[in-house]
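Removed from the display is one protein chain of the complex; every other protein chain stays in position.
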Amino acid sequence: MHSYDLAIKGGTVVTAADQYRAEIGVRNGKIVEISENVSGARQEIDATGLLVLPGGVDGHVHMSQPTDDGTIMADDFESGTRAAAAGGNTTVMPFALQIKGKSLRACVEDYHKEAEGNCYVDTSFHLIVSDPTPQVLGQELPALVKDGYTSFKVFMTYDDLVLSDAELLDVFQVAKEENALVMVHAEGHDAIKFMTRKLEAAGKTAPFYHGQSHSRVAEREATHRAVSHAELVDVPIVIVHVSGRDAMEQVQWARKRGLKVYAETCPQYITLVEDDMKGLNMDFEGAKYVCSPPPRDLDSQAAIWEGIRDGTFDIFSSDHCPFRYQGSGGTGKDNPKARTSFKWVPNGIPGVETRLPIFFSEGVTKGRISIQKFVDLTSTRPARLYGMYPQKGTIAIGSDADFALWDPGMQKTITQDILHHGSDYTPYEGFKVTGWPVKTVLRGKVIADDGRIVGEKGYGAYMSRGFSDAF
Amino acid sequence: MHSYDLAIKGGTVVTAADQYRAEIGVRNGKIVEISENVSGARQEIDATGLLVLPGGVDGHVHMSQPTDDGTIMADDFESGTRAAAAGGNTTVMPFALQIKGKSLRACVEDYHKEAEGNCYVDTSFHLIVSDPTPQVLGQELPALVKDGYTSFKVFMTYDDLVLSDAELLDVFQVAKEENALVMVHAEGHDAIKFMTRKLEAAGKTAPFYHGQSHSRVAEREATHRAVSHAELVDVPIVIVHVSGRDAMEQVQWARKRGLKVYAETCPQYITLVEDDMKGLNMDFEGAKYVCSPPPRDLDSQAAIWEGIRDGTFDIFSSDHCPFRYQGSGGTGKDNPKARTSFKWVPNGIPGVETRLPIFFSEGVTKGRISIQKFVDLTSTRPARLYGMYPQKGTIAIGSDADFALWDPGMQKTITQDILHHGSDYTPYEGFKVTGWPVKTVLRGKVIADDGRIVGEKGYGAYMSRGFSDAF
Amino acid sequence: MHSYDLAIKGGTVVTAADQYRAEIGVRNGKIVEISENVSGARQEIDATGLLVLPGGVDGHVHMSQPTDDGTIMADDFESGTRAAAAGGNTTVMPFALQIKGKSLRACVEDYHKEAEGNCYVDTSFHLIVSDPTPQVLGQELPALVKDGYTSFKVFMTYDDLVLSDAELLDVFQVAKEENALVMVHAEGHDAIKFMTRKLEAAGKTAPFYHGQSHSRVAEREATHRAVSHAELVDVPIVIVHVSGRDAMEQVQWARKRGLKVYAETCPQYITLVEDDMKGLNMDFEGAKYVCSPPPRDLDSQAAIWEGIRDGTFDIFSSDHCPFRYQGSGGTGKDNPKARTSFKWVPNGIPGVETRLPIFFSEGVTKGRISIQKFVDLTSTRPARLYGMYPQKGTIAIGSDADFALWDPGMQKTITQDILHHGSDYTPYEGFKVTGWPVKTVLRGKVIADDGRIVGEKGYGAYMSRGFSDAF
Partner (left out) sequence: MHSYDLAIKGGTVVTAADQYRAEIGVRNGKIVEISENVSGARQEIDATGLLVLPGGVDGHVHMSQPTDDGTIMADDFESGTRAAAAGGNTTVMPFALQIKGKSLRACVEDYHKEAEGNCYVDTSFHLIVSDPTPQVLGQELPALVKDGYTSFKVFMTYDDLVLSDAELLDVFQVAKEENALVMVHAEGHDAIKFMTRKLEAAGKTAPFYHGQSHSRVAEREATHRAVSHAELVDVPIVIVHVSGRDAMEQVQWARKRGLKVYAETCPQYITLVEDDMKGLNMDFEGAKYVCSPPPRDLDSQAAIWEGIRDGTFDIFSSDHCPFRYQGSGGTGKDNPKARTSFKWVPNGIPGVETRLPIFFSEGVTKGRISIQKFVDLTSTRPARLYGMYPQKGTIAIGSDADFALWDPGMQKTITQDILHHGSDYTPYEGFKVTGWPVKTVLRGKVIADDGRIVGEKGYGAYMSRGFSDAF
């Protein structure tokens, strides 16, 4: 008789506070022992020389999201969670998007259908509120929060998603009453459209000009506006995908005033720059880097690192939003509308699989942050912020046995051919990293092993969540 | 034969930089000599013991403005400019308001008809753009600027005036192209309506709650938004009637970034507080103090003084916007709709006549600012900012012979019965000041003398203006 | 045969990142197992309903320190570490003070003699450099660092301790070369003496005036100066016992510039105020609260809480510096010199025993900070900052089995008669707290139990330390 289903032996356990040599015993998918020596397990993993990290929790991914313009998101739940698993993640949080005019509950249910039976890692959904009718505000949202959908996202731009200030305030008010956490895509819609018209009028239609249309000013202004609305309503919010110094300073200023404003940043803002959207020669290759907010410049990257170090940023997510560059049904190079203007290039890049290695390598390996900080921003804090802690996000007795076994010295070059996502390219092609997740363990089962997916499709489960610790 | 039409003898001349004993000779309405001794004038004014200041330039007054709800503005050009003259002013700048759906040019012409032949002091109009149609943006505004209407005002709140962000950006763009200066009423419309609904739902309908509905957050957010739009378009703007620290800090922050953001404040923000709107016992007397943005608190007053001293504020205007408190056709106490909710109380208080004495007394007499600063903010800077300098705003050879002869030691208690405006009350009833304008001279003619209006109706002329020095 | 010497059963383990139900197995003074269920231990402690925290690490205590004016420090190592143990601490860091003109090494050895065989908790010494001769700088300090004395303290005030700027720079330079961490008592000596003379000249000699002599300006100025010297030398420093907003803002400003400036605060700055030094009626009772920097006011307390929450403060220490109030050989009430002027009142108050309960109660119980933050500032961070981690400061496999078993709901009123320190009073007399350390465990042995000291004198060991993680 085995005391344990699994033992992780010989490794170094890392949490958001600590790092120490220990072995881990797992039973029924839970961590039940951490000690000098664990024996009596049915399965043993030799983690000698490896770091045993909590499995990555990616708080911001888009998968199987419907679009209204014929483009197709490159990842469904199957490919998206496969990529996540390969990248050291055990939990991802996709968005259930309300289609305008439709019941939000119905949209959520459709989304569950997409996910069910298809996932390699655990999931839990944020809601996107695009049409805050009295029915949605007064009945659907409160009921959905009670059912464990405890976070919503709202958009301050995109024609089909943008909410007016009045609508934002209404959603914030519901969030306050229900203890739900609102995530805000903060870019000013009218400012973007104003710049877009100006650029188009000047014949500036290449993908590169996406960056100028989604200006820092527009991001900063919307951030200030969102913060102000949250102050008025007295409700915590998360400013997602902060791209640089301007918006970041608004977050810092808000906190200094005692407001509960949380912030997220992403790999693209520490690795890419606006000029990547130039492609080779202002050509369409630049479309591979189009996302919103767009990458800025080296000073913005430095600012983001400052914010990561000084605690401005709570979580580091991928904002995985994958499209294919080529092919019919694809959305990039062969999309005739996109070639007429940057404004038709789908906004989003793939990243769920590369988030952890890039951040580890640029952060921990290069000495910018401690490994505790890495674990905190990529696993512990997202789990806490979105109401999944301590089930997810740490290595502790009673928690899910989710691990990323990490080889801190392994050198890899990121290329499309080693990745598992549905996109046909990666914006990080050729990017060299040191440090790599060599095994991913979800609730005691190895789901990815040295780049091979060994988990079972459908083993990934859906989680209802509790309230955020943001309150 | 007289060399001069008028001599001001025995006084102390004050400009935005200097103060010295000198006499002034005037010919044809212009200053032609400043010297130790001026003789040979047809008329002499003995200014012994008095300060000879440039006549006040009030850059922000409302007169004869049409309303759409049956209320009547308490001042037309006749009473409004009479009050201005009595208060030491020689120039006022009312607003020609575009009525939605109407041509702006036509509205301007109607407004001229109201003014013509009725004014005691010189005037020049700002335009209010409430309906920026392509026609207005593309043709009327450029043509009006060329005709000397070189400043526009836009509103970020009020149901009938509010512009969307897209419209604001369009107006800013026209201003940039035409070198016109945009004045912004910066309060966030949706935030105000959100708070209003909340307060009404809680049965909080007394005038006092106006202050809570027009929150500091709403003012600050809109200020940030306006500044951001101006940054995007790269055009100077004026944030008018800043009420306290929050909005002021946005202006300071913008300047620190190198933006050309100018700021105005008003007497109500250094003398009144939110609690004045409580009236005696949360009663309707509070309506006498309702204006937007509303007065805040003592710390806000302190902040405004800081901003005045450190150069944050460029101009000190009255935002004179007079209503009657009593009577049919009036808008206050006997307005049944206003009694149902603060939101129907007309926003505005009279102040053109008391602006200079209040600011002199609180600022110069109390030692908070130099008299040079007083002259600068109340006369020289508004004249420069709105394109009337050096014709207006200083005492220099060649300038209009506009003076306020000031007795710095005269003590007065402000009461309704000594004022000349059309309102039936003053929010400053009982306010004691030291320092008073004893004579007002417009282009060489005495128009007010010890509280009596001695000028001729219609002597006040209209001025086309040049470009602002804001650019 | 027992697998374990000790098991902590039924409790909730808390670290700087986590909180979870688990049991702990201890062998040879080390933690060897954390699991759902630990059995087979010689001794079991039932921690049901209790929090199992890492033992407190107090990074700043004074014991057995020689004085040159006949006063006697109220705690030697025996009483001081007894008090520490009773208050939930397992490690304290006293200062080995260099007597001017003496070898620092010799002073350290004398100090060891005082400690040896007398301690109830583990100790490690910081050095106080009062006489940085070439011999001290060039030979003694480098050798002492190699021997594990990896932190020095320097003073910017006190006649017998103050270093000139030139000396500070020299000590900083040695610290940089040796990877030692410098702690700075930042108050400006000449500014304090200037104010002291002024106050004395005005007959203001009561203990209360100590607070005015040690002004915020003097603390802020010295903080800025210390930071600047550290910037010039490019070496990390710790600003100890920050008392309020002014000095704190200098720390924040330095960090914003990328400098490695760490900060400590203490219980007195979140509980006491300047007015406590008034005693009952400006009498000598006020001397019980005299310490440097002195407590300030309620806004300063609020500022300190802001800094604790936002990460400005790295560690929360007691600055235990105990004197007796009464009696011959004592230093307070019966000290004739002290009665002639506040400047002769010994600077320091007792606090090693009350640090944890006060901070827990005011912080965790009152909802100002999480319990993880509490553990971090009082145990984990001091252990890391002073080179004792992971031996000290956490609950992890391989760490010393040091615990404070905490009853989060226990209500206590702090009074002198329940304390174990050598002072004859506590400045916190009557202070009510919720949350209390009911058992203290040092390397697997219970040393304090419900207020009784059950450890053995001399069980507390001396630790050589590694380098700080500040570098």
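The first chain written gets the first letter, and so on, giving A, B and C; residue counts start at 1 in each chain.
Definition applied: a residue touches a chain if its C-beta (ideal position, glycine included) is under 8 Å from a C-beta of that chain, and two chains touch if they have at least 3 such contacts.
Just so it is clear, the structure is predicted and the values come from calculations on it, not from any experiment.
Visitor: Just to confirm, in the complete assembly, which displayed chains does the hidden chain contact?
Guide: B, C
Visitor: Taking the full complex into account, find the residue in C:T67, C:Q135 or C:S164 that is in contact with the omitted chain.
Guide: The single option touching the absent chain is C:S164.
Visitor: For the chain left off this view, which of B:T394, B:S423, B:T440 or B:S468 is in contact with it?
Guide: B:T394
Visitor: One chain is left out of this view; which of C:S228, C:N347, C:Q416 or C:T434 touches it in the full complex?
Guide: C:S228
Visitor: On chain C, what residues meet the omitted chain?
Guide: Within chain C, the residues touching the omitted chain are 164-166, 168-170, 173, 188-191, 193-195, 215, 217-218, 220-221, 224-225, 228-229, 231-232.
Visitor: What residue numbers in chain B mark contact with the hidden partner chain?
Guide: Residues touching the hidden chain, for chain B, are 13, 15-22, 25, 32-36, 255-256, 258, 306, 310-311, 372, 376, 380, 390, 394, 396-399.
As a convention for this text, only the chains that are shown with their structure count from here on.
Visitor: Using only alpha carbons, which chain's centroid is the nearest to the whole structure's centroid?
Guide: The chain sitting closest to the overall C-alpha centre is A.
Visitor: Based on the averaged CA atom positions, which chain is farthest from chain C?
Guide: It is B.
Visitor: Using mean C-alpha positions as chain centres, tell me how far chain A is from chain C in Å, no decimals.
Guide: Between these chains, centre-to-centre, one finds 41 Å.
Visitor: Identify all positions of chain A at which a residue touches two or more other chains, and write them in rising order.
Guide: Counting only residues that touch two or more other chains, chain A contributes none.
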